[in-house]
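Note that this complex is displayed minus one protein chain, with the remaining chains in position.
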Amino acid sequence: MLDNNIQFSPEALNLVNKYIAKFPEGKQKSAVIAVLHLAQAELGGWLKPEIMDYVASLLNIKPIEVYEVATFYSQYYMKPVGKYVIEVCHTGPCWLRGADELIAYFENKLGIKKGQTTPDGMFTLKGVECLAACGTAPVFQCGMDYYENMDNEKVDFFLDKCRQENKVSRPYPVMN
Amino acid sequence: MGIKILTKDIDVPGIQNFQVYRSYGGYNSVEKALRMTPDEVVEEVKKSGLRGRGGAGFPTGMKWSFIDKKSGKPRHLVCNADESEPGTFKDRYLMSKNPHILIEGMITSSFALGANLSYIYVRGELMYVVNILQRAIDEAYANGFLGKNILGSGYDLELHVTCGAGAYICGEETALIESLEGKRGNPRIKPPFPAISGVWSNPTVVNNVESIAAVPYIVNNGGEEYAKIGIGKSTGTKLISASGHINKPGVYEIEMGVTVEEFIYSEEYCGGIWKGRKLKAVVAGGSSVPILPANLILKLANGEPRLMSYESLSDGGFATGTMLGSGGFIVFDETASIVHNLWNFERFYHHESCGQCSPCREGTGWVEKILHKFLDGHATMEDIDLVADVAKKIEGNTICPLGDAAAWPVASAIKHFRPEFEWYVTNPEEACKPGAYYTGDKLVLA
Partner (left out) sequence: MDLLKVTIDGIEIEVPAGTTILEAARKIGKNVPPAMCYYSKLEGSGGKCRTCIVKVSQGSTKDPRPMPKPVASCRTQVMDGMVVLNETSPEIMEARASVVEFLLINHPLDCPICDQAGECHLQDLGYAHGKQKTRYEFKRRTFDKIDIGPYVQLHMTRCILCYRCVFTCDQITNDRVHGVLNRGDSAEISTYIEKSIENDFSGNVIDVCPVGALTDKTFRFKNRVWFTKPVNAHRNCTTDKCSGKVQLWYKGNEVIRVTARKDQWGEVEEFICNTCRFEKKETTDWVIEGPAKVDNKSVIGQNHYELSYDKPVVPPKISLFADHPSFKDDSKFIN
């Protein structure tokens, strides 16, 4: 089910080709993980089926091969989410240093619960597993960036900055 | 100050740039290795006694010597930068601050293995690190350290950085290989081992970031010099990720053999327990290893001080010991709830189970649910034995070590902190109150 309105920009297509070029000929399937990241960043922030079908066509693999991968990894969003997905680490070491309080502060500021999206579609709040930043707990990730040693003041600053920028923020491999 | 190998230049301004890194002796090991034979490089790594720094501690040189050279298939070196073990953040620190040490290690190690196409697989959350490494790789290409005919030696190497997308299991080497091939991160059934059939069925070695980053020093100074550092079979230095209730969380490069006591309490390292509190417990090697109460982490059964080394941390087996693991050192003060922490860890394993084999897929969720009863105040004494038994039934019966990793924390927490679990059963109202913590007379603090 290909939707002709779904199309990477020329710059993004150039990136896709660079991802593919990292692997030997015929092994282009290996690029699917990076291409899906890029698709989220460039094509609306989450992976609707039409986008995954488009990715399958770019890589010349079956759509089910893309669905299998997309639903396995936790960074892919299979349902609409906010422009900014705030992924707060809630695993042991962060929990020991205030992850629950950090989440509660976000919930309070945004008026939503963990797992929900603000009605204006700006923010989704998620609890995620260890982000490998336990030494600077509590931490969260949003888009490409890590926000470490968090406190309420830093959260306020971060939220204001997002509201000013107001654009979909997702990580993807950047190449020169 | 102990010797620093991996972090020696980490705070040099601009060390992320090729020219600065080079001016500090960077890439010398490539020049030296290219004048040696690959087997001679492998021999130095064997002599160094370097053991895999990802957690299993398998001798790196021996792992290299298993790679299949007879089949004539292309060989690959894959760097495991899927750092996801709770409590572990050393690789992120190293890669983001000094990416070239990893690139240099990849080139030297790939040469030793006869690999002409190698990868660094970084967990997807660390996308900014992917981008840092990409820049470093580009610089190495531009300066003739990657690509065709490196430094005129005739040796070709293509090196790429790739990413994951959120899955702890991809730190297991065969799951990582599957993910690198663009598939779900389901661990493979071994044998065959990657050394025979890895990426695209080609002979492959998978090594942790820290292991590969140690190779330049070993090649430059010789394996024997490296083996002089450390203690016994725990040679060299180790990056320890220190977190939890300490004054100075962070990554510390230690010479193996430092006492645990010094590591926790000295100003050079953790700086003691925060808020003037006492030490209750430590998870010494990442969430998967057994938790030890204060007395057992500081001292061996014979009363001698416990050291930060593979052997000393595992002294006493799982009865009174633990493991060095990935070096994820998580410290719990007297107010920490072992029960709540265990539930937290088991939620992690439940979330991260790939779902391929039955004991782990079904067991991890069951364990998490039983543990949550304690936090809800609904647990019974039978639940303590039930959760221990379910964990035991997962252990050893799964495809990959995630099953064991989920089981060990349960067994050790109940073994060493059973009275605290019982307290949750007998005094649920008190135990489940926010801010409450166990102060029973069986508790040993230090």
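So that you can tell them apart, the chains are marked A and B in the order they are listed, and the count of residues begins at 1 in each.
Keep in mind that, in the parts below, a residue touches a chain if its C-beta (ideal position, glycine included) is under 8 Å from a C-beta of that chain, and two chains touch if they have at least 3 such contacts.
This is a predicted model, so every value here is computed, not measured.
Only one of the listed residues, B:S243, B:S353 or B:S412, touches the absent chain: B:S353. Of the options B:N220, B:N397 or B:N427, the residue whose C-beta touches the omitted chain is B:N397. Remark: the residues of chain B touching the chain excluded from display are 167, 184, 189, 191, 350-359, 361-366, 369, 386, 390, 393, 396-399. Interface residues of chain A facing the missing partner chain: 1, 49, 62-65, 67-68, 71-72.
Definition applied: only the chains that are shown with their structure count from here on.
Here the CA centre of chain A is 25 Å from the CA centre of chain B. The residues of chain B lying in touch with chain A in their complex are 83-89, 91-93, 117, 119, 123-128, 130-131, 134-135, 138, 160-168, 179-185, 200, 241-245, 249-251, 283, 287, 328, 330, 332, 336, 340-341, 344-345, 348, 351-352, 354. Residues 22-24, 27, 29-34, 36-37, 59, 61, 65, 68-69, 72-76, 87, 90-93, 95-97, 128-137, 141, 144-146, 171-176 of chain A are the ones touching chain B in the complex.
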